[in-house]
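Pasting in a structure now, in structure tokens, and then I'll have a few things to ask.
Note that this complex is displayed minus one protein chain, with the remaining chains in position.
This part shows subunit A:
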Amino acid sequence: MYVSPEQFMKDRADYARKGIARGRSVVVLSCREGILFVAENPSRTLHKVSEIYDRIGFAAVGKYTEFEHLRVAGIRYADLRGYAYDRSDVTARALANAYAQTLGTVFTTESKPYEVEITVAQVGTDPAADQLYRLTYDGSVTDEPGLVAMGGAAEALTAALSKGLDASAELATVLRRAVEELGRAGGRELGAGDLEVALLDRFRPRRAFSRVPVTEVEAHLTPSGGKG
């Protein structure tokens, strides 16, 4: 049976979009301390957020096995490049391009597209120097200033979070707002145990990525407790 190329692409895109929309959301935001990753993820071991290289982090929504493939491929790509050249030659831009090619090829040639959306972030010396690249299932790549939201409620989250938050705000403030909006989008209140939080710390030398432990997240979320 004949299917027009337009219809063929549209079907694939719809399929991928549906898969992604089912998943819980992830937001990536610039703040004073660095780039903050906040994911709604009750699992302590199956991560949606990961370290890729010294200044580069990764976040994803969608099908776990598929973005796990991409995460590992990203680490391999970065480590190979850093070993062949120099650690300073590994950049989020190059990695985003490599991901875009892979996703684009899978979208058009494989039997089904990847049901994933990913963000590649590189922390800079100040929020203005941060780089956030958002990649969708078909390999489109966009450079987002300071904020990316992915998953089912991406649009609502972006709209809500882009209001009244600037990149020079403190981590605790940004985290509280992000959790609030994630909860609102999901229609339930989120506690520290439902979250996966990580930071690309702009002031930490070399490997900037670190996971924020649950106790610390809790302290940030409690209005009276913690540093916030």
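Throughout what follows, a residue touches a chain if its C-beta (ideal position, glycine included) is under 8 Å from a C-beta of that chain, and two chains touch if they have at least 3 such contacts; residues count from 1.
Here is the rule we use: contacts and distances are computed from a predicted model.
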| item | value |
| --- | --- |
| Record-based protein name (UniProt) of the chain missing from this complex, from "Na+/H+ antiporter subunit E", "Aspartate--tRNA(Asp/Asn) ligase", "Proteasome subunit beta" or "ABC-type polar-amino-acid transporter" | "Proteasome subunit beta" |
| Sole residue of A:R76, A:R93 or A:R188 that reaches the chain not shown, by the stated touch rule | A:R76 |
| Of A:R24, A:H47 or A:R177, the one touching the omitted chain in the full complex | A:H47 |
| Hidden partner interface residues of subunit A, rising order | 45, 47, 50-52, 69-70, 72-77, 79-80, 82-84, 98-99, 101-102, 207 |
